[in-house]
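All protein chains of the complex are present and in place, except for one that has been dropped.
Chain IDs A and B follow the sequence of writing; residue 1 opens each chain.
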Amino acid sequence: MDGSFILAHVPDYLSGAWVTLRFGLYGVICAMVLGLLCCLLRYFRIPVLQRIAGGYIELARNTPLLVQLFFLYAGLPRVGIRFSAEACAVIGLTFLGGAYMAEAFRSGLESVDRAQVEAGECIGLTRGQNIRYVIFPQALATAAPALFANVIFLIKETSVFSVLAMMDLMNVADTLRTSGGRTVEVLFMLVVAYLLILLPVSALATLVERRLRYAGFGNQHSV
Amino acid sequence: MSETILEVRDIHKSFDGPGVLRGVSLEIREGEVVVIVGPSGCGKSTLLRCINGLETIDSGEIRLRGEVISGRTRDLHLVRQKIGMVFQSYDLFPHMKVMDNLQLGPVRALGRPKAEVEREALEMLERVGLRDKAQALPRTLSGGQKQRVALVRAMMMHPEILLLDEITAALDPEMVSEVLNVVIDLASGGMTMAIVTHEMRFAEAVADRVLFLEEGVILEEGSPEQFFHEPKTERARRFLQSFTYAARRNRDGIQPKNNPGD
Partner (left out) sequence: MQDLGISILFKGVNFQRLLMGLWVTLRLALITIGLSGVFGLVFGLLMLSKRKIPKIFCRCWLEIVRFMPQLVLLYIVYFGFARLFGWDLDGETSAVIVFTFWGTAEMGDLIRGALTSIPRHQTESAAALGLTKGRIYLHVLIPQTVRRLLPQAINLSTRIIKTTALVKMINVTEVLKVGQQIIGQFYRQPDAAFWVYFVIFLLYFLVCWPFSLLARHLESHWA
């Protein structure tokens, strides 16, 4: 392996990593918001809107991001709806991720014992207070592993942003590969770059999950 | 004569299938402790859940201090602030310390100042012998301790009436009395209560009045002395008998069976 080649191209990878990380995070944050919204629409059974949320979740979960991006970036402009590549990236990742996040939140909410809901009702909390203080904290704790898994999943999915001609890690590597021919070095740096982005996320996930486990959720019936 | 707190008039309730409650009426006066007993599936728990609005009733009426509380949906939480309830599974909030469990209702639902509530909570914990557990998480407590905290949590709302639904059913036997002593203490303090239990000796000790419920109707009603020692109905007699065991006759006469084929 050629060390000087690697050193010379660290800045390229840094800028690629910045694109991957930045748009990945935008997508993750928007997906969380959209997912929470969809989950709440369904949890409260808001008429019509819960149906729309349900249909959206099915659509997004059962189609590949690559196809979604082609439709957004190359299909929609032909009927007059035009987004920049960056906007397509964030919209696509949000569209895909929102559905996965909604499912993670839902499984969290469903895991909260019915008796907990009733216990909250019995001390006279309103429905909103009950959700805020009793149900949601427990749901979030149960959903945390799935939410973190989704974050990692979404950041990995950003690797197809290169079809939008965005200079993310994947595209940086591909450009260097086709121009320089140093395939092994190029791919090695690509792997390292993704590890450097994803390992801290994973470590954070482990840390948070351990804290939650320490707090003793779902551990309350010793019967 | 003291004031009527709770009035249940001819309530009916059915899930899918036959009625669980088929015309139940009762009155509970201030400071009175009413114990409801009966075989499992007789509708005891459903009765308590209906009073608290956890189940809706099909017909009839429930009044709290003269005010109709059944059939409400909008401000049900205001009704529940006046009715305390404790379940067999404790149902402490696992993500909150004991103190936060106790403060949640008074502070959030009633809007009382936090410092005052905290002072009161510590006093109540002291009374049930758990002052040192104020900062503990529920999972570190034993079943008996959890249930005592659950009782305090309900009492922190200063309810008009306290409903206890088989609160010792999930406990190890040696923890039952520590919980029931708290209940007896509350009763002596003048708390109005409706208690569903399988602990007959406790029922006899704590009750002012006993109701015997079977198949969704009140079959018998009376003082504990009368009910436990001279039940009026055959059904109640049989029910009470199920809590005693026949001795193995004259022990000398019985040979243990030897079954060589086993």
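FYI, a contact is a pair of C-beta atoms (placed from the backbone, for glycine too) under 8 Å apart; a residue touches a chain by one contact, two chains touch by 3 or more.
Just so we're clear, the structure is a prediction, and the values are computed from it rather than from any experiment.
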item	value
Which displayed chains the unshown chain touches	A
Residue of A:Ala89, A:Val112, A:Ala173 or A:Leu212 touching the missing chain in the full complex	A:Ala173
Touch with the omitted chain, as defined above, among A:Ile29, A:Ala85 or A:Leu198	A:Leu198
Residue among A:Val19, A:Ala53, A:Val117 or A:Leu190 touching the omitted chain	A:Leu190
Hidden partner chain, residues of chain A it touches	58-59, 61-64, 66-68, 70-71, 74-79, 152, 156-160, 162-163, 170, 173-174, 177, 183-184, 187, 190-191, 194-195, 198-199, 202
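Please note the rule applied: only the chains that are shown with their structure count from here on.
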item	value
Separation of chain A from chain B, taking each centre as the mean of its C-alpha atoms, in whole Å	46
List of chain A residues in touch with chain B within their complex	113, 115-116, 118-127, 129, 133-134, 137-138, 141, 215-223
Chain B residues within the chain A interface of the complex	52, 54, 76-78, 80-85, 87, 89-95, 104-105, 108-110, 137-140, 142-143, 146, 153-154, 156-157, 170
